[in-house]
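Every protein chain of the complex appears in place save one, which is left out.
Note that the chains take the letters A, B and C in the order they are written out, and that residue 1 is the start of every chain.
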Amino acid sequence: MSLKTPKEYIDSLRGLKENLYLLGEKVENWVDNPIIRPSINAIAMTYKIAHEPESEDLAVTESMLTGKKVNRFNALYKSPEDMVKKVKLQRELGQRTACCFQRCVGMDAINAVFSTSYEIDQKYGTAYHQRYREWLKYVQDNDLCIAGAMTDVKGHRGVAPSQQADPDMFVHVVERRSDGIILRGAKAHLTGAANSHEMLIMPTLRMREGDEDYSLTCAVPTDTEGVTLIYGRQSCDTRKLEKGDIDVGNYNFGGQETLTILDNVFVPWERVFMCGEVEFSIMLVERFAGYHRQSYGGCKPGIGDVLIGAAASMADYNGVRRAPHIREKLGEMIHLTETIHGCGLACAYEGWKTKASNYQCDILLANVCKHNVTRFPYELTRLAEDIAGGLLVTTPSEKDFRHPVIGKYIDKYLRGVPEVPTEARYRMLTLIHAMSFGLVAPSYRTESMHGAGSPQAQKIMIERETDMEHKQKLARSIAGIDEREDVLA
Amino acid sequence: MSLKTPKEYIDSLRGLKENLYLLGEKVENWVDNPIIRPSINAIAMTYKIAHEPESEDLAVTESMLTGKKVNRFNALYKSPEDMVKKVKLQRELGQRTACCFQRCVGMDAINAVFSTSYEIDQKYGTAYHQRYREWLKYVQDNDLCIAGAMTDVKGHRGVAPSQQADPDMFVHVVERRSDGIILRGAKAHLTGAANSHEMLIMPTLRMREGDEDYSLTCAVPTDTEGVTLIYGRQSCDTRKLEKGDIDVGNYNFGGQETLTILDNVFVPWERVFMCGEVEFSIMLVERFAGYHRQSYGGCKPGIGDVLIGAAASMADYNGVRRAPHIREKLGEMIHLTETIHGCGLACAYEGWKTKASNYQCDILLANVCKHNVTRFPYELTRLAEDIAGGLLVTTPSEKDFRHPVIGKYIDKYLRGVPEVPTEARYRMLTLIHAMSFGLVAPSYRTESMHGAGSPQAQKIMIERETDMEHKQKLARSIAGIDEREDVLA
Amino acid sequence: MSLKTPKEYIDSLRGLKENLYLLGEKVENWVDNPIIRPSINAIAMTYKIAHEPESEDLAVTESMLTGKKVNRFNALYKSPEDMVKKVKLQRELGQRTACCFQRCVGMDAINAVFSTSYEIDQKYGTAYHQRYREWLKYVQDNDLCIAGAMTDVKGHRGVAPSQQADPDMFVHVVERRSDGIILRGAKAHLTGAANSHEMLIMPTLRMREGDEDYSLTCAVPTDTEGVTLIYGRQSCDTRKLEKGDIDVGNYNFGGQETLTILDNVFVPWERVFMCGEVEFSIMLVERFAGYHRQSYGGCKPGIGDVLIGAAASMADYNGVRRAPHIREKLGEMIHLTETIHGCGLACAYEGWKTKASNYQCDILLANVCKHNVTRFPYELTRLAEDIAGGLLVTTPSEKDFRHPVIGKYIDKYLRGVPEVPTEARYRMLTLIHAMSFGLVAPSYRTESMHGAGSPQAQKIMIERETDMEHKQKLARSIAGIDEREDVLA
Partner (left out) sequence: MSLKTPKEYIDSLRGLKENLYLLGEKVENWVDNPIIRPSINAIAMTYKIAHEPESEDLAVTESMLTGKKVNRFNALYKSPEDMVKKVKLQRELGQRTACCFQRCVGMDAINAVFSTSYEIDQKYGTAYHQRYREWLKYVQDNDLCIAGAMTDVKGHRGVAPSQQADPDMFVHVVERRSDGIILRGAKAHLTGAANSHEMLIMPTLRMREGDEDYSLTCAVPTDTEGVTLIYGRQSCDTRKLEKGDIDVGNYNFGGQETLTILDNVFVPWERVFMCGEVEFSIMLVERFAGYHRQSYGGCKPGIGDVLIGAAASMADYNGVRRAPHIREKLGEMIHLTETIHGCGLACAYEGWKTKASNYQCDILLANVCKHNVTRFPYELTRLAEDIAGGLLVTTPSEKDFRHPVIGKYIDKYLRGVPEVPTEARYRMLTLIHAMSFGLVAPSYRTESMHGAGSPQAQKIMIERETDMEHKQKLARSIAGIDEREDVLA
């Protein structure tokens, strides 16, 4: 049986000898580190859900490669329905973790590399795709967690990879050997790297002639020699080091990003899936981006559901749940959340089969989905802040609340409606705080903005994927510049 | 063969003896009246498309009742895919008519009455559904055009139908006879009534005890005695009476609404499909509204495509098509249009089977779709006005352009880039004018706002269709108010 | 006494022999033409208000040139308070005409040319300013109405005036004679030309070397030989030719724009105020634009007040005035309207003295004011449409309402709350229709977008008027990149 339990997943991480730094120190037992652990828990939930009978239809599927049952996060999309189940699974996990559960990047990368490597082989007679199938079978059989590694650090944004002052601003091949390649560079804010078994490294943008060494896809275990993971700071991260479970807002779960250094890392050829085919870089990027921009139509509505529930609860606790302006704002929050989810579903249903036989979601609608995500969660947090009240950013600490002298004041004075314990109101406030300012805010706000590509990237794709000449033709016909359509003809 | 050609449809209208008033006069030959004819052409397009091989998959389907080929506008939705094809058909027709083609109200009403009459019969042992199936077979076999007639004139909005000062503010039964019923009342801004063969009359809101006479569904031919149709004024309507084809903007096609008076109209029992079952009124209204709010995810993106094409063409003609701010605005127009369409698709794909075996779209997502429609077309016209320039509302008339003395001035001075004839620019301006101010604007703006229910109606449905307690439970679990989920449990 | 009465103003127009075309015909008695007359009435209101004791403080001021009492529309701004009174006067007139009253363009042009001609003379020793003062005294003494004429037809928007394929795309000097100059070109959508005595012609954008013939300011009576005025079509313009006073929405007042052709027009030197000083063109444009972008902070709030009042009245007539969502929407309409007005006031109060001693409003804030105007009236009309209901675009005609047979149906069925006559509801609907679709919509929507410069023009000015280096310095200091400010130092 290839489906790991959460415990098996976490135990398997203990076997990884990662070179990991956090807040200026090398961390040996990173699995139990209180700052890191919530991000491991969040991924563990993707393992747990695969063992729940009621979620099996969403979380487990048959492998297109082996026919065996595999976790959907490691599966190829065999149909539009598969992509629909993907976003519904993501919404469920967003609801249960209230944060980024990190494993989607790998799932989307797995699919994009699959179809791209196939088409490279078709053109060049290379063997990338066959190698890739082998690697993917290994991943599925061992239910590994894969981190999709795309975003380079990029240096001067206006300059091509091979023209940068420092050639390492994009990950690239520095040596080709008979047994493999040597890499150098760094991946910025890599989601879920430290808690994954391997990274699937991809290029981050369109490559052109001269960028051959940068046009690269390969798999690298996270504890490979030469790999250094530097844990990114998160808002309010050290609250996880304090005693107590309130101030952190979301005690169990959290996201994770690392600056990932690749300093002369060796990769054997059987783990290399593109190397130098510059023109395929953009295909890979756009397919990955398409998948991943869809993903935000699943996870962010799930997180949004928690925020909506929290805001409604605060209104209850304040005694204003039925006030018309509160209902209006909650309705707006739902409306925005469902708009995102609707777009995520639509691009799945409208998917198409690639030459390699897995499915791709509709690229235009996926970009539209993500572009809404760059806007609506910000309005959702704004509305939640409105409903929550100013106390959101002025509550005393849990330590004050537990204090023998002043605790009673807080308990007395921070009560809303008499029936609800002050502590419940307290906890709901810190949850909303976590989602709008604190530990979850990077997952819900900034990742919504920049994850899977910044807003301008979607605007460009939306323009590119639109047949504007067709629209202009329609207009010319109606206007009578071209011949008008005769309904009786 | 039950599929009428456009010509057959138009000829069949000549047989109707409607009592129709327009601009203060009774119109006898209303089929050829230049103000009315574009609205007939728009419906004719729904007949034409059914005869095009390349559109057959969208426009024609098998009758669930007879297995015969029927126009989709008269068909029951047999699957989610049917509803998907519906919105794609609507987008295609929106693109080709650039206005409201009016026949959707009937299509959506046909489906809502089908499932509701079935459930009434289940509860009360009545025979509405069987009668309805007979009527619908007749409609399908003759490829009739049906106007869905829901919105009452409503009088004081805060008062129930049976409590209004004037009892006729909602259509109601004034007499029950052995052979049928007598109706009185009026339907406001009824879309596509005069160019339809029959009206399918429905109640407009939730009914309560005491409203029995108002809880009514039945079919009435548009030329029944006692029916008076008063044609609504449209912005710039009389431009259709002027010579020339430019100033009107959209020469061939247009929408139509009438104030429809029902003054003691007799309806035989075999055409009555609900009569007095107050509690089913809201079911009918919500199902119809669900379908029809989805419809806007098809037609309005189609009209939007024309507007986008027109705006892009104006930018071409002005020589600024590649200016970044123009591209940004066009990209935004596409983004908003596709967001609407994505929601329209999503609620179709997520549809479910009614007890009567036709399909209903997802009610929550359909309301979300329509709620976006109450906003985005306004932003689209705003952006189109921005791109088009002030000339949009200051162009001289076509008569000036054709004038022997001043025509040359206009031709010379209203040219944009030298390669494009002034007349093309002129025509594109008047098209955009028609869509933002003129004859098409009610179709694209006000109908987007109020058609299938005003914004507040959707807000209420969005609130009602949301399981807020579930969301609050999610929040309480994450916050640790309820027990937190243990990922290792 | 230099203050004309409305009657004197209208009578004085009869003396003008304008060469005016409308709907394909030359109009001889244009003063009494029902399409044109409302625009004359709107300007007449600027004369009327100067004779009202309670408005005198706003409408009348002392001439900076002569000390005599003059209409503010012909006055130089002698202080920030003068500019404040200007926007308050504009709001009052917007409230009383519910449309563009057209005379502001001249007022703002008068001030911009005053200070610019002064600075040209300072640099070049020319005599433009003295000539200009003489002309302006004549204008003030005779209380003439002046149309500011800036916007050229522009041809290819990406090409400089002197580089256009057709050299006449911008108004320019074709011959310099000893007694004056000969002009050719056309001014697009010139506001209030036909109902003005003279045009004050200005360049429309930054000029560069080679554009000397296009760098031109001068005064031209509207009935000068060679001037042809072609009246622009307005939405629903011919409703003014129908009998009745309801359907037109705003019976008495309206805007006016003409395409103004200058075909070899002679201008004597004493009426020329800039001719060839290319570098002063942009100064003139920016000063005029600054003034005129402020003006929108006066008139549009005034028109908005009428729209808000109309929407509130419709809510009354429908019986929903106290519904929370209606109050929310009306509150939003007020909020947006007052935001515009606040910006219009602020840029006035923050004005500064030019070298010529009249006052200029704050350019940055004036652009901010206008930029909000390119957005908010669209949202206001959207909200008004929401409140008004679908009947807005489907009401029968006044002729139907007066019809002996069907009039009674309309009276019965279009009533809202019983206490309000149907006709009142009817009239309020047509007023909102006029403001959102019909005759007033170009004044309230498109003019808000493009008048005094399109949105992108403001964005450019906002960028230019901002001291970004100062802001970056602030950020560097706080961030500790530059030395941090020590509060104890």
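Annotations for the structure displayed:
Here is the rule we use: contacts are C-beta pairs under 8 Å (C-beta built on N, C-alpha and C of every residue); 3 or more make two chains touch, one makes a residue touch a chain.
Just so you know, these numbers come straight off a predicted model, no measurement behind them.
Of the candidate positions A:13, A:75, A:146 or A:236, contact with the hidden chain is made by A:236.
When the omitted chain is restored, the residue from A:112, A:136, A:181 or A:261 that touches it is A:261. If you put the hidden chain back, the residue from C:3, C:22, C:44 or C:193 that touches it is C:44.
Annotation for chain A: contacts to the undisplayed chain at residues 21, 23-26, 151, 153, 155-159, 165-166, 168-169, 186, 188-189, 228, 230-236, 238-239, 247, 257-259, 261, 263, 318-320, 325, 374-375, 378-379, 382, 385-386, 389-400, 402-403, 405-406, 409-410, 412-418, 433, 437-438, 441-442, 445-447, 449-451, 454-456, 459. In the full complex, the hidden chain is touched by chain C at residues 6-7, 10, 41, 44-45, 48, 84, 95-96, 98, 245-246, 249-253, 305-310, 312-313, 316, 327-328, 330-331, 334-335, 338-339, 341-343, 345-347, 349-350, 364-365, 368-369, 371-372, 423-424, 427-428, 430-431, 458-459, 462-463, 466, 468, 470-476, 478-481, 484-488. By the touch criterion stated above, the residues of chain B touching the omitted chain are 324-325, 328.
Note that in this section only the chains that are shown with their structure count from here on.
For this pair, chain A with chain B, the centres built from the Cα atoms lie 39 Å apart. Among all residues of chain B, those that touch two or more other chains are 459.
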